[in-house]
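Here the complex is missing one protein chain, while the rest keep their positions.
A, B, C, D and E are the chain letters, set down in written order, and residue numbers restart from 1 in every chain.
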Amino acid sequence: MENRLKIFSGSSHPELAARVCKNLGMSLSPMQIEHYSNGCFEVILGENVRGCKVFLIQTSPLSGLHRSIWELYEMVNAACKASAKEINVVMPYVSYARSDKKYTGRMPIAGKLFTQFLETAGMDRFVGIDFHSPEFEGFFDLKTRVDHLRAYPLIINFIKTKDLTKAVLLPGDDGASKKVAKFSEGIGVPCGNVKKRRISDTNVIIDSIEGEIKAQDVFIIDDEICAATTAKEVGKKVEELGAKSVTVVATHGLFVGKAIDNLKSIKILKEIAVTDTVPIADEVKKNLPLTIIPIDELLSRAILEIYQEGSVSKLFE
Amino acid sequence: MENRLKIFSGSSHPELAARVCKNLGMSLSPMQIEHYSNGCFEVILGENVRGCKVFLIQTSPLSGLHRSIWELYEMVNAACKASAKEINVVMPYVSYARSDKKYTGRMPIAGKLFTQFLETAGMDRFVGIDFHSPEFEGFFDLKTRVDHLRAYPLIINFIKTKDLTKAVLLPGDDGASKKVAKFSEGIGVPCGNVKKRRISDTNVIIDSIEGEIKAQDVFIIDDEICAATTAKEVGKKVEELGAKSVTVVATHGLFVGKAIDNLKSIKILKEIAVTDTVPIADEVKKNLPLTIIPIDELLSRAILEIYQEGSVSKLFE
Amino acid sequence: MENRLKIFSGSSHPELAARVCKNLGMSLSPMQIEHYSNGCFEVILGENVRGCKVFLIQTSPLSGLHRSIWELYEMVNAACKASAKEINVVMPYVSYARSDKKYTGRMPIAGKLFTQFLETAGMDRFVGIDFHSPEFEGFFDLKTRVDHLRAYPLIINFIKTKDLTKAVLLPGDDGASKKVAKFSEGIGVPCGNVKKRRISDTNVIIDSIEGEIKAQDVFIIDDEICAATTAKEVGKKVEELGAKSVTVVATHGLFVGKAIDNLKSIKILKEIAVTDTVPIADEVKKNLPLTIIPIDELLSRAILEIYQEGSVSKLFE
Amino acid sequence: MENRLKIFSGSSHPELAARVCKNLGMSLSPMQIEHYSNGCFEVILGENVRGCKVFLIQTSPLSGLHRSIWELYEMVNAACKASAKEINVVMPYVSYARSDKKYTGRMPIAGKLFTQFLETAGMDRFVGIDFHSPEFEGFFDLKTRVDHLRAYPLIINFIKTKDLTKAVLLPGDDGASKKVAKFSEGIGVPCGNVKKRRISDTNVIIDSIEGEIKAQDVFIIDDEICAATTAKEVGKKVEELGAKSVTVVATHGLFVGKAIDNLKSIKILKEIAVTDTVPIADEVKKNLPLTIIPIDELLSRAILEIYQEGSVSKLFE
Amino acid sequence: MENRLKIFSGSSHPELAARVCKNLGMSLSPMQIEHYSNGCFEVILGENVRGCKVFLIQTSPLSGLHRSIWELYEMVNAACKASAKEINVVMPYVSYARSDKKYTGRMPIAGKLFTQFLETAGMDRFVGIDFHSPEFEGFFDLKTRVDHLRAYPLIINFIKTKDLTKAVLLPGDDGASKKVAKFSEGIGVPCGNVKKRRISDTNVIIDSIEGEIKAQDVFIIDDEICAATTAKEVGKKVEELGAKSVTVVATHGLFVGKAIDNLKSIKILKEIAVTDTVPIADEVKKNLPLTIIPIDELLSRAILEIYQEGSVSKLFE
Partner (left out) sequence: MENRLKIFSGSSHPELAARVCKNLGMSLSPMQIEHYSNGCFEVILGENVRGCKVFLIQTSPLSGLHRSIWELYEMVNAACKASAKEINVVMPYVSYARSDKKYTGRMPIAGKLFTQFLETAGMDRFVGIDFHSPEFEGFFDLKTRVDHLRAYPLIINFIKTKDLTKAVLLPGDDGASKKVAKFSEGIGVPCGNVKKRRISDTNVIIDSIEGEIKAQDVFIIDDEICAATTAKEVGKKVEELGAKSVTVVATHGLFVGKAIDNLKSIKILKEIAVTDTVPIADEVKKNLPLTIIPIDELLSRAILEIYQEGSVSKLFE
């Protein structure tokens, strides 16, 4: 039977898309971008997609975010107008998923603008990894299919390769504490807790840390490393409490602003591990003891299940 | 009666918005932008808009275009969620109106993405000036109100202030030839025509020019000056044909790429006149004999008619 | 000018609706329900609503919840078909706001069904109090107006009437800890924290309690008292820690299942205070030291601001 | 080829769903319901449905009708979110199909709320049996597929098994008179007519009966037996006119209120026959000479035709 | 205050529209139609409608029906694009309301196409008179306002002007029998009934007629006189039964095909009375004893109530 699976990559993370295709034993379909002098651009899919199930891979990059989102909308609509059978957006990191509430009057719910525009453009299914909050799925239309993938099997596997005799797991965030409790059970390693207050987007205060920390190998686990403010503060706190080493583990590794400096300020920092849902800058790789947990395998397996109408749930059993 | 008219400005052309408000004897309502370290941002309207008719002024800037479009979507939705009665987008220059057709297979119709997203976000009415093509109005939903303003009264007034005894009008583009013919009639000045072929976005060839050119003051009239390739080629051609002077007039003055050099290469260039639908860079102002025809008066009159439910058509009688 | 404000009450909480109307110096508009022998019913609005701003008050009752929701949908559509100008749903307690995420595969997002059905039926604006999570606002369409009222000014006022010399505030839930921290600042009273794990809908384990508890008057603050499992466990824990008294305060007082017994098992229980977003059963009133903080004033002020197109935000300044 | 047909049953008529599955040689897919203490619940489909054609069987029960409708909406959306390929609702009896018009001002059209909510939730096709009026099909969106099944082949077959030498058919309702005329032709048995006036939902007056009744075996044929008021009045009238026996036949057997007493008050009552589009209470079975015409065969054949993209019309040729 | 009410007339019944305007003391707004050589046309509203409540009067004419429907759609959209505040379609006779069900497989529900296209084009409210069936209101979107006017007060008034000492009312159709029963009560005149079978669109058989007919003045009352087949058959039947005279009364007078001959074949025909929801051909007026009950007064009163946001229900009290 003729192959009806086509994968295109936006400009945000082509190297990841290439690996996903390689896993599936297929080539990435080409895409071209026409730029106009007034600042507009138009994408042109380089291959016939009529009757195909199309997967469009685009992450949320740190720079040029809105240009990149617009590129994705154009890709969706190009596939739609070209009679693709099913249009799947694969977005490993969804930055606007954080803009999910009004914290004051007279502001938009930008995360919902993001999702409804995709639906308006013609998307059938959204595939993402570790949304900022599970409620985000409710931002999509009742009829939009959403496959919310989880990176925890990869993270658990990573932790398991370490010497865990003196390990303790710490959440980097309240939202992460339930997940860390589960990891703790799954791996059979104790977990503690962190009391913190967020002063601003880049400023947190650690009130206290629960659990046995002294002389332990501490694993700080979080969804996302952004400016690494939390990691820095927790890291320094456990340093004070006599911890032996600090390993920071997260799904999304953004490393923005002073992230490198913040992490390097933890003297007992041993390792940082993130998946590659966003491309990692060379500067980050050079300056930090970084382990990248590749996400391509998870994505290619999910794409295959979706294409063959199998089960995505079974990837997480 | 309490004032129910509120005007907000996006970040693309605040100075124009300020003049519009001044004309109307009112202040621009404040708006704040919260930036996040992952590249996202959220706008916050700084004034109550419940039950108000809100006008959101945002043009299509040359740099940061997609960021600016996104900002507009957020403004629309913020006004919507804050219970504004009517949400009017005022976009003096609409760059994506040029992306109005598929010239090959497997591409999006990006102009339509632009319009449908505004409608999805909650816009009630769109106010623009001199769209690239009149069909663009059909890209909006059947129910969306569109007020398509025209700059020609301003342009005719500008031309009329000149010594027209030896004037001849030339369209810069096929699309402009009908308009120029009308101007010619309205002002009582002869017009010619230009045969050109567009090789690429920045390359055109002038095959011939019709009409009496020798020793004339030529007015090249166009919708938009982008890289000024057309103006340059037409200008040089009329130079060869013995024209006395060249004046270039357009609604939208973008001046991208080599626009300044292109225009300066016309030796008999006398003047360039554009409205300020987009902000004009200082470099352009310094290096070219530029006259800016202010657009704020037209916008403020249109806003007043819309607010008071009068007639916009009468502005063009 | 003729009055264009009409208020109707569903069958879930007529007494509250009556007080709201009384505050506004107007009468509740009558509504009739026709029941059919096959189990269906149809509502009939008893007063002309053409051109009126209609407010439909219906809470989420404990019994007959789905019948009550359906009644609300019929009320919305009856007002719509009868040419009301604006249809506002006022739902003091929104039980389906808790069904806001998929915690496993192959389940609906029931909270979103609830909101989209209201929009399908013709609702223009939703007015609720203290949603389970702020993300719930993103479940409404981008164009639906939502006024999310907060009960905290009422709760703070209640607490302030008490002797607070030895008071300490405790959140009943992680989600409440930020709110409690704010209260603590606002009132000038210290706050603690609670570490708990939820085993099931009706079973939680308290791991530890932070803050000075011994000999203090503890105020446990939560969004909602349901089966009071959390309150019971926290109450007993602070009892063990030597607290002097326990006061439980919440916005929504459901008191389901063993709530009364659970609360009575706290020996140092001094008082329970809830608003009347849902009707309180007589059994609860009789058996518990209950203070009801009336919510009608807040609702009637919000309705007036919305009707007059004033500002709802100013109610919370 | 792998089986892509999945059938789930709501809680209203599981025994019927079980027979349908048995006919098709397959098992009913499991479904679980999570109840919360605030009265909400969430369904969880117990089997993977990705890429499957899903049939959701739920009738309109007499008690808990609105809870049951809500359960159906959740089932539809659960299947949708779980990437089912096609979502078919099979509703043997649709009670809200009777609420199909406004008989006074300021009331909703509740039947349309029912259908539009199903579409909002994600339903692709609706399968029902003997709607109250054929116009009901127009209440669905232009794009919704509707398969309106008819029970008449089953009813004709039932009647044909009887001794028809002295039979006469009577419609129980004006709406049924055309149908009865057709039956009369098809079976070759005379038919009469009934003049009645409906005073209320449970009160009718029979003005006259046309046709030869004396010493005949009368078959009263109707769409639905609800409180059996009509059947009682017609039955007693034909009794007066000297009929030999009365058999009451209908598609939907609700038997609400005083239905049993009403039917038993017909002294010459011989038999009552209904299909099992709704579950029949034991009390009804015990107290009445009831024959149940099973509907499962019709449903399973329709489901098979729909699944295999054959023809549903051919079931009625 | 400035007048914000504008009335336009399509080409189907301009004389009626003129009378409606006259009643309201205002002029009909002008409308122009541009015809193109390829068969297309475009309407142009001749007056500013920004912020106005616009009423568009168009009936369903016998010839050029589809051209006329299209004209109406263009009028709706022209008003919408020109920023009308509220777009009300006034359609005295809605012919496609009869296409309200599928009587076989593989056919459209044309009545619903008619309504949904109006909504797509931008209509806010539909005003009609005596729909073919009340279920038709459910064919409009849940959010579309529908004002279903009734001609019965006019018809009752007409009948009351007659000598009713020997009058008997007969329905022309089953659907009309309830209405006739109500008239009978309201006027205090006996009514009978008609048993008929429809063989085709133009062929019916009268089985019997109930009620005292001999030497009576019979009033046959129906919704619509189309080919007058029913009227003819009923008329001849009552002739046979010794009636003294026949008067035929209906809301909609189409008089198509052999209607004139059919009516003239009733020898005791005394009078025919219809409203002018459709224009009556001169041939009909000349050849029949016709009384036209003018409908303009009802329409102008309804338009005024709608414009002033009063009550339409009160017109029928």
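Criterion: a contact is a pair of C-beta atoms (placed from the backbone, for glycine too) under 8 Å apart; a residue touches a chain by one contact, two chains touch by 3 or more.
Being a predicted model, the structure only gives us computed values, none of them experimental.
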Exercise. What shown chains does the left-out chain touch?
Worked result: A, B, D, E
Seminar exercise, completed: Only one of A:5, A:80 or A:181 touches the unshown chain, namely A:80
For this session: Check the options A:14, A:64, A:122 or A:211 and report the residue that touches the missing chain.
Result: A:122
Exercise. Taking the entire complex into account, which one of E:4, E:85, E:98 or E:150 touches the absent chain?
Worked result: E:98
For this session: Check the options E:108, E:188, E:242 or E:289 and report the residue that touches the missing chain.
Result: E:108
Problem set entry | On subunit E, residues whose C-beta touches the chain left out of the figure | 36-40, 42-49, 60-63, 65-67, 69-70, 73-82, 95-96, 98-99, 102, 104-110, 112-113, 116-117, 120-121, 201-202, 224, 226-227, 254, 256-257
Exercise. What residue numbers in subunit D mark contact with the hidden partner chain?
Worked result: 125, 142-143, 145-147, 305-306, 309-314
Seminar exercise, completed: Missing-chain contacts on subunit A, rising order, are 4, 48, 50-52, 77, 80-81, 83, 85, 120-122
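Throughout what follows, only the chains that are shown with their structure count from here on.
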Problem set entry | Contact-richer chain pair [B-E vs D-E] | D-E
Problem set entry | Contact-pair overlap exceeding half with A-B, pair selected from C-E, B-C or C-D | C-D
For this session: Quick one: report the Å distance separating subunit A from subunit E, using the average Cα coordinate of each chain.
Result: 63
Exercise. In whole angstrom, what separates the CA-based centres of subunit A and subunit D?
Worked result: 50
Seminar exercise, completed: Note: subunit A residues in touch with at least two other chains are 102, 105-106, 109, 112-113, 116, 142, 312-313
Exercise. For each chain, which other chains does it touch, given as pairs?
Worked result: A-B, A-C, A-D, B-C, B-E, C-D, C-E, D-E
